[in-house]
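Of the protein chains in this complex, one is absent; all others appear in place.
By written order: A and B. Residues from 1 in each chain.
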Amino acid sequence: MTTVDLIVIGAGPAGMAAATEAAGLGLSVTVLDEQTAAGGQIYRAVTGAGAQRGAVLGQDYLDGAGLALAMQASGAQHLTGAVVWNIEADAEGITVTWSQDGHAAQLRAARLILATGALERPVPIPGWTLPGVMTAGAGQILLKASGLVAERAVLAGSGPLLYLLAAQMARAGTPPLALVETQGLRDTIRALPHLARGLRGWRTLIKGLGLLAELRRAGVRRITGARDLAVEGQDRATALRFAAGGRTQRIACDTVLLHQGVVPNTQASRALRLDHDWLAAQQCFAPRLDAWGETSQPGIFVAGDGAGIAGALAAAEAGRLAACQVAHQLGRTDATARDARARAPAARLGAERALRPFLDAAYPPAAQVLAPADDTIICRCEEVTAGQVRGWAKLGCTGPNQTKAFGRVGMGPCQGRYCGLSVTALLAEAQGMDPAEVGAYRIRAPLKPVTLGEVAALDAAEAAE
Amino acid sequence: MPRIWRFSVNAALPFRDLSPAAPRVRVTLDGAPLDLPVGANLAAALLAAGVGSFRATPVSGAPRGPFCMMGACFDCLIEVGGVTRQACMMQVSAGLVLTRPKGRVTE
Partner (left out) sequence: MQADYAIIGGGIVGLSVAWGLLRRGRRVIVLDGDDGSFRASRGNFGLVWVQSKGLNQPAYARWSQQSAALWKGFAAELGEGAGTDLSLRQEGGYDFHLDEAELEARVAQYSALRDALGGDYPFEVLGHNALKREEPEVGPRVAGAILHHQDGHVNPLRLLRGLAADVRRQGGQVLTSQTVIDVTQTDGGLRVACASGQVVEAGRVVLSAGLGAMDLGAKLGFAAPVRPQRGQVLITEKLPKMMNRPSGIIRQVDEGGIQIGDSKEEVGLDDRVTTPTVAAIAARAVAVMPRLEKAQMVRSWGALRIMSPDGLPIYQHSPTLPGVSLVTCHSGVTLAAAHALRLPQWLEGDADAPDLEVFSERRFALS
């Protein structure tokens, strides 16, 4: 099996910056990414179709092209369409197994940087499984990669991404019918004490205010403090219903784009059984890291939103820091050179993270999605409801791995990506425990489904060696 | 009694396409011919063509379509040449044989 110094999984901002930095420090680097081009989700298609829509998507998006071009020029090997499905660590290194064009392949490395980014927080509300309901992230990906804008759409939930997407849709000449926000004035007030420390991130703050002004000018209707969201429809979404201002309201639409913030994608770090902590402020788990991004398993690093949500600019800086430390560990830079090289990225990372506590407090996930009603589906794959999970808690399930056995929750093809946090929250609620104590699903290979034929071919390859 | 879901194609398309017209290639969806832009993301191309529901779930037979568009949710699963694939992780090429999974498999 071929061996390289470093494997980076994910070609978003963290992965691109890490690979570029590491290659620049003389390491042999392979980047594995499942998309067709570099950029991750935030800079999806930035060197391709997305670039043609710069006027709609904005300068922050276009800036991502710099990272992609730098990686291209860095000498790092970038494999596209590579879906990683197993990662195994042993005393000598790390083996990564992936699937590409219908064939399984493997590579070994001395070091690994996981840069697998974030997922949308699950938004379990009635009707969220209907065709026509998508995440706000999906709405943005359609815009970036395919130039599609939903015609009669309602954006619903909480978080700055909703403002950006609504503004982009308005610039494209198709503003959303409404922006229905679950956070309210009380959350803003709660967030204010964090603002003073957050002023280091003033640029982001100014941009946010600019987006809100843009939405006002475009005449986009905004409703805040909405509760009891539900999507109506039989075989597709036809309306969003919610309570606000003391009455039930209903907006007929074809598309509902939901958002409750994003959370770290911990599938790979869980599969490696790394130590994780519960981040109460962000209501999610994240792998435990040192200042360089190294995890509880020496030699394995996490950079970017996969380690806690801080955004694209922070992700790139974290990727650079991890690369500096990998180069040092592999003897390519001494401690002094490493520290000198890390100084600027570390400072910029600190500035990017400063505004986060304010944003986390101002845009909390809605109570409704953290404690869904009994008849709401929480596991989209196996179609398990919140009430069923509460029932299994009464039958003695103390943690998510027992609820898997009791009712198949989390056992479908998405591997718990869109129900894991909900199950942890429901069990915590049922037992009066902290989510940290309840724990999370144990994740195992394959990280994404792979055909048996591909897996079987690995056996033949092994026999031939 | 499992509910029988009908796959419907909306008359008014729910998405506006900003991209310049691309050359189209012929694929089949449940046996019917369909012309999609070559190289486009398959899930996006089907949505733009007015296909909202990609499958019926094996558990209840409920209809599903793309949800995350980034390969994480597995709701846009569709059968391509006999293999279940994520439409949002594929590109359109000529001759694709697409079949929408038909739902309940349990006895």
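The definition used in the following text is that contacts are C-beta pairs under 8 Å (C-beta built on N, C-alpha and C of every residue); 3 or more make two chains touch, one makes a residue touch a chain.
Because the structure is a prediction, the values reported are computed rather than measured.
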- Note on the structure: Which of A:Leu199, A:Ala213, A:Ala291 or A:Leu395 touches the missing chain? It is A:Leu395
- With the full complex in mind, choose from A:Ala196, A:Ala335 or A:Ala460 the residue touching the hidden chain. A:Ala460
- Note on the structure: Against the hidden chain, subunit A presents residues 86, 88, 95, 97, 106, 273, 392, 395-402, 404-408, 411-413, 415, 438-439, 444-446, 449-453, 455-460, 462
- Note on the structure: Those residues of subunit B that touch the unshown chain are 58-59, 82-84, 105-107
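As a convention for this text, only the chains that are shown with their structure count from here on.
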- Message: Using Cα averages as centroids, what's the distance between subunit A and subunit B in whole Å?
- Response: 24
- Item | Residues on subunit B engaged by subunit A in the complex (per definition of touch) | 5-6, 8, 10, 12-20, 40-41, 44-45, 47-48, 52-54, 57, 59-60, 62-75, 77, 83-84, 89, 91
- Task: Using the touch definition up top, name the residues of subunit A that touch subunit B in the complex.
- Result: 34-36, 41, 49, 52-53, 56, 83, 119-120, 129-135, 137-138, 141-143, 145-152, 172, 174, 235-236, 254-255, 265, 380-383, 412-414, 417-418, 448-449, 451
